[in-house]
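Here the complex is missing one protein chain, while the rest keep their positions.
Then we have chain A:
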Amino acid sequence: MHRVLGDRRAVLILLGPALLVYSLIMLVPTLWSLGYSFTKGNTIDGFTGNGLDNFHRLFTDPDVRHALWFTAKYAVTVTVGQVVAGYLLALLYVFFLKKASALIRTLVFFPVVLPTVAVGLLFKNLFQVGPQTGPVNSLLNAVGIESIDFFGSSGHAFWVLIVMDIWRSMGFYAVLLFAGLVDIPDEVLESARLDGASGLRLIRHIVLPMSFPVLMSSLIFSINGTLKAFDSIIALTNGGPGNSTSPLTLYMFQTSFTYSDYGYGSTIALLLTVVCLMVTLVVFRASRRDLTKD
């Protein structure tokens, strides 16, 4: 192995194609997009350089502030929701259902494989108030509460979106965390139990620290995925009402492709990239702490 990795020609042959593909589909578009950030225009009018104007606009645009705030709020809420729900499900699979968990695992995982648009339509129908009353409003009516126009106000639409995205993805995180939990050696758990640890104490001092790496991976997966959320929001609210559920991704898309402002759209994309990078670094930094020490 050392001989192969020591031979630069072999390294080049083995890594070259992957490096080339990576460069073509990741690095070049990223750099290209960065280049567009210093221009204004579109494919019809052509592009002209405008220096740092787009960056100046980025810091003064109230729509960016709104989209950034929504993105942060959405990412934190959904990440907490899907990782906590996934972890609780994983604990349920490992410690309660044990070998009988296969069927439940499959059922909870099922929404992950459903197309996002289908899930969006499902939730739209569940929560709709007009033209027909959806099951959720029917339930509210049955207990004497008036129908709520869930997609008519930003607050309600936000929570329907959160519920939908947690429901849709918790099965994935449950399986991911389940894999981390089954890796904990039985002997360790047994020893902990003999030492008197059980229930929450066992989870707090043994299970949580030992599944911490996979938990951290889930967090990074989740936060990065939710910061870039697009399809589920388009399918359920299309960013509305107004732009109240528009994240940065949607604002970037609209700016570039609907308003034909590719330069500013690229600047928003750059902001999103920086946010993702910063959040990932913060999560990595936080993960250095050793949870087994109080």
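As a convention for this text, a residue touches a chain if its C-beta (ideal position, glycine included) is under 8 Å from a C-beta of that chain, and two chains touch if they have at least 3 such contacts; residues count from 1.
The criterion applied here is as follows: contacts and distances are computed from a predicted model.
**Q** Of the candidate names "Glycoside hydrolase", "Protein-methionine-sulfoxide reductase catalytic subunit MsrP", "Oxidoreductase" or "Extracellular solute-binding protein", which one corresponds to the UniProt protein name of the undepicted chain?
**A** Per the UniProt record, that chain is "Extracellular solute-binding protein".
**Q** Would you mind spotting which of A:Arg8, A:Lys98 or A:Arg285 touches the chain that isn't drawn?
**A** Of all options in A:Arg8, A:Lys98 or A:Arg285, contact with the hidden chain holds for A:Arg8.
**Q** Which of these, A:Pro111, A:Pro209 or A:Gly240, touches the one chain of the complex that we don't see?
**A** Considering all chains, including the one not shown, the answer is A:Gly240.
**Q** What is the set of chain A residues that contact the non-displayed chain in the whole complex?
**A** Residue positions of chain A that touch the missing chain: 6, 8, 12, 16, 19-20, 23-24, 27-29, 32, 42-46, 124, 128-131, 133, 147, 149, 151-154, 238-243, 254, 257-260.
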